[in-house]
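What follows is a set of notes on a single structure, which appears directly below.
One protein chain is absent from this view; the other protein chains keep their places.
Chain lettering (A and B) follows the sequence in which the chains are written, and residue indices restart at 1 in each chain.
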Amino acid sequence: MELLSNLALGFSIALSPTTLFLAVIGCFLGTIIGSLPGLGPSNGVAILIPLTFSLGFDATAALVLMTSVYYGAMYGGRISSILLNIPGDEPALMTTLDGYPMAKQGRAGDALVLSGVASFVGAFLATIGLMLLAPVLAQVAYLFGPAEYFALYLLAFSTLGGIASNNQAKAALASCIGLAIAMIGLDNNTGMPRFTFGNLHLMDGVDFLVAIVGLFAVAEVFIFIESHGKGSSIGVKLEKVRIPFRDIKNSFWTMIRASGVGFVAGVLPGAGASLGSFLAYMSEKSLAGPKGGFGTGVPRGVAAPEAGNNAAAGGALVPMLTLGVPGSGTTAVLLALLMTLNITPGPTLFTDRPDVVWGLIASLLIANFVLLAMNVPMVKVFVRVLSVPPAILLPGVTMISFVGIYSLTGSYFDLLLMVGFGVIGYVFRKLDVPTVPIILGILLGKHMEDALRRAMVLSDGDASYLFSSGIAITLWIAAVLGFFAPIFVRRYLRKPAAVSD
Amino acid sequence: MNISIRALGLSAFLTLSAGAVSAAECIAPANPGGGWDFTCRQIGKILYTLGEVDSPVQVTNMAGGGGGLAFGHVVNERNTDEDLIVAASSATATRLAQNAFGGLTADQVRFVGAIGADPGVIVVADDSPYQSLNELVDAIKADPGSVAFAGGSAAGGFDHLKVLQVLKEAGFDDIRKIKYIGVDGGADAITQTVGGFTQAMTGDMSEIVGFLKAGEVRALAVLTQDRVPGFEDVPTAKEQGFDVVAVNWRGLYVPKDISDEAFNAWADKLLNVANSSEWKAAMEANGLAPFTMVGDQFQNWVNTVVASVEALSREIGVIQ
């Protein structure tokens, strides 16, 4: 078997006491970085790159350390989502929707263990997928042109109506706000600035991390000052931490399906982990229907986005390694690391440098098992965060947010933006306007507009180009179904209720 | 809290080996992962291994305004900082020439040197009917709508200008008709071209190396004076009758008001990096061609480049 001999080669490179030690350190640092608001996998990896040089690591050691940090941060993002309703980074956004309600019910431990297992399943399956299918999957990127990407983003937005809020207008408004913010900055298609008002800080647009940390972390502090902790997760009497076998068993198929959805989203350059977790959550939510109770703190609502985003993280390595196309911010940083090590990813990497590729895959597998082994027992430590007095915890969260955002650009401007988003987040929470669609609008809005405009440039303004391939048409149908299905399902389910009344 | 205590224990271990506080800083005016980031990290790494600096060079990513934010930061706040170097490339010069940095100009910093260049290329998919740059240009002349270019820069940026220069050289003046889409980087542009969504890609040699080796794309022309070593079978645009030279140099600038000694010291250090075997290996692995020019000579060269890009941009209407 070629695969087995390749794997053996990989493990012979990646499996030594030194690299194992590095994997443990990387996973640990990654988990912490991921859980800190504002510091996500991409800046976490970026921060640690100089360390690999100053310690004089060789290519293998550097790769093992960085991939462990990468996967560690993907695992870690969920911790603050669940405990404090503050996503550590953008892929962990969807985990707040059911994770935080679970913590409020005193089931923080269950949610953390379950999400740890889901992360493992997602990441493990994605690594297997990468191993078996990478060269084949590389071809998928060639099938996605502007028209197909536009339909894909449309699919994501069409399902937004069904998210948290009861009021459709408010959810739609929130996505519009996100889209409007996404328009700020240099317009790729003309090279001209839009809505920057001559301010250089706005030329590259508003960083979504600034928006996430503002809308969630800073707003949470305001809410807390107002309510003094009533109705939050802090101080809630916690159940004893144990392994929730029943929840794991019940959400087994959810994890498998979510991993599939996430992996595919990850393979497509430009979609990335956030879209992976979003689509995984929304598809599980519509499968479960209104009776599934998504959004109220159900285990499946925690398992789906976590399996989805970790699978997407693995999937994003496919275009990065085989095409040199970074599918997400983090893979862009890993790409930079490879290039600094004089390894150029591209179609020939698998044949030219099997040692690198299989060493990387082996170290991903190792990191995964290390993370599972590390994360489940560490849940006991994580939940103790909730017993820290709020007068220490919340100022701490604020300060960490400031430093995290400050490390992005080193400018006060982003900090002011973050505080502004904090105020908006507070007001919106009061008005029951969901904030998740704002983030998605910022994340995907620009891509969506660019895809549409590129499609129109290529077709000289012929709208039928948008439906010119099977993939595009399929995605359009899914988008239309995703938009209308919730409305019909709701109507259908209301009838029996009326009869029993 | 337990978490941070453990992290601190760990940090004690890490800092032991990481050494003293770093003195020199390199600003990469973009997010990690791009060309400027590569310049900073690679030069920083080699400076340290050669012993040119005492401690590892601290790389700061300062994304914003296509490099404008970092430029403004250096001009306004670090104008005398002798320990500061900033990654620059043709994109920096192009944007300065097009007044894209909010009124800041090229003479507000000192360009200290370039130590490599990424030759501009125009490529098509392997199954494309176009066998030479002439065939591609003729097709555009006959029907401008039949060929769409993909490139890694926004419209009006460096990649776009390469195409416009070639077509201008060919006597095609109706540049509004030329289709160009600016995507997220060179690799993305290649994917779109191999996928058949665009007919040609304009970019840098480093971006196409892997695809070229795998036989997925065919380079129609390289935009240099002479053929590039290692890629001898790729003809230059010049020998096909289009006198266009466009290379994306990789280099550094330093603050304006540092002493001449400090400026010359950085120029010498850069020269040592350029001559090191590590840098030669890095260039080869990343498809860069040798292009070394430091000190005042480089500053003068940048001035002429800025002036010519400005004239060209005005002529074709990118700036008014």
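Convention: a contact is a pair of C-beta atoms (placed from the backbone, for glycine too) under 8 Å apart; a residue touches a chain by one contact, two chains touch by 3 or more.
Simple rule for what comes next: contacts and distances are computed from a predicted model.
Per its UniProt record, the hidden chain corresponds to "Membrane protein" from the list "Cytochrome b", "ABC transport system permease protein", "Potassium-transporting ATPase KdpC subunit" or "Membrane protein". From the options B:G156, B:G203, B:G251 or B:G295, the residue with contact to the unseen chain in the full assembly is B:G156. Here one chain is not drawn; of B:Q58, B:N134, B:N272 or B:N303, the residue touching it is B:Q58. When you scan A:L3, A:V136 or A:A169 for touch with the missing chain, the hit is A:A169. Interface note for the absent chain: among A:F21, A:F369 or A:Y412, the touching residue is A:Y412.
Among B:V75, B:A139, B:I175 or B:V245, the one in contact with the hidden chain is B:I175.
Among A:F57, A:Y71, A:F120 or A:F224, only A:F224 touches the chain left out of the display. Chain A meets the missing chain through residues 29, 32-33, 39, 47-48, 50-51, 166-167, 169-170, 172-173, 176-177, 179-180, 183, 187, 189-195, 218, 221-222, 224-226, 228, 389-392, 394-396, 398-400, 402-403, 406-407, 410, 412, 415-416, 419, 422-423, 426, 430-432, 449, 452-453, 456-457, 460-461.
We take it that only the chains that are shown with their structure count from here on.
Centroids built from CA atoms put chain B at 30 Å from chain A. Residues of chain B touching chain A in their complex: 1-4, 6-7, 10, 14, 17-19, 31-34, 37-38, 41-42, 44-45, 48, 56, 58-66, 68-69, 72-73, 101-102, 145, 148, 154-157, 160, 179-185, 187-188, 190-192, 194-198, 206-207, 209-211, 213-214, 216, 281-282, 285-287, 318. Partner chain B is touched in their complex by these residues of chain A: 25, 28-29, 32, 35, 42-43, 45-46, 49-51, 53-55, 141-146, 186-191, 198, 200-201, 203-204, 269-270, 319, 323-326, 329, 332-333, 335-336, 339-340, 342-349, 352, 381-382, 384-385, 388, 408-411, 450, 454, 457-458, 460.
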